[in-house]
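Quick one: structure below, then a few questions.
One protein chain is absent from this view; the other protein chains keep their places.
After this line comes chain A, so read on.
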Amino acid sequence: MSKYVIETRNLTKQYGAQKSVARLNIHVQKGRIYGLLGRNGAGKTTTMKMLLGLTQPTSGEVAIWGKPLAANEKKLLPRIGSLIESPGFYPNLTATENLRIFATLRGVPNRNAIKNALDLVGLPYKDRKLFSQYSLGMKQRLAIALAIMHDPELLILDEPINGLDPIGIAEVRSFIRNLCNERGKTILISSHILSEIALLADDIGIIDHGTLLEEESLEELETKSSKHIRFTVSDTAQAARILERSFHENQFTIQDDHNMRLHNLNISIGKIVTAFVENGLEVSQAATSEESLEDYFKRVTGGEGIA
């Protein structure tokens, strides 16, 4: 039994000469919300399409519940609920009629499944309003209802809050959280809005130009982006020994041979620099950093684009 609900191995999608997704390795754990964060065009939707078999990867593999998707679509897909890109429904039918079509095709046994799904997203059951008359927010709610109607174990939601008003966003956020906390669903959600991912996700994958730049828990990322003292020294291994020996300090992270971060801001920078110099280290930089989560993401992705 695999440790991960979703695991990709060097997943790549190439359109002509352009790589939309390049050697992507993501790991989604059971019962957690994984936020795939990236700018528009970063490769989030293409990744999700490959996870659902809607697009065939150029190379690499998708494993869901430890089984390769390509060979097990019939067994795996019925256990997944999804929302990809814009909501797709028949405009000449009502919400209930639309859901009934997909419930029939899925063979949903629960007679109240349609009503329950519509109730959950706040849409009326057996309303006469046609899908073509729906607002963008209502269409998005209906797409979420379709994704959850058959009570799937895994949800793959591509930008689910698109088109929703602020109250709708809060409702959907709370309902996604509840699906995970109360019903134990595993959820993969994509967004270009950092605050949304930060509010919802347990684990975060940052994707840019089709490449996964970081994959960590929100906790780890918050630690990384919290206040710290940044040192650039001639030898970080020796600097670490000095911190442990002279200051009894172990709250630091070594980034490479010359850069390290100290997360305890209660120690005087001057005293540390003096200790380093007295022990023969060259110190070329020592500064307090107040990088926010947003600054961190901007730095990692190399610029603007994540709201």
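The criterion applied here is as follows: contacts are C-beta pairs under 8 Å (C-beta built on N, C-alpha and C of every residue); 3 or more make two chains touch, one makes a residue touch a chain; residues count from 1.
By our rule, contacts and distances are computed from a predicted model.
**Student:** Given the options "Lactate utilization protein", "ABC transporter permease", "Putative Cytochrome bd2, subunit I" or "Electron transfer flavoprotein subunit alpha/FixB family protein", which would UniProt use as the protein name of the unshown chain?
**Tutor:** For the chain missing from the view, the UniProt record says "ABC transporter permease".
**Student:** Pick out which of A:59, A:86 or A:181 touches the chain that's been left out of the picture.
**Tutor:** Touching the chain that is not displayed is residue A:86.
**Student:** Looking at the whole complex, which of A:100, A:115, A:173 or A:209 touches the chain that is not displayed?
**Tutor:** A:100
**Student:** Provide the residue numbers of chain A that touch the chain removed from this figure.
**Tutor:** Where chain A meets the chain not shown: residues 49, 52-56, 73-74, 77-78, 80, 82, 84-93, 97, 100-102, 104-107, 130, 146.
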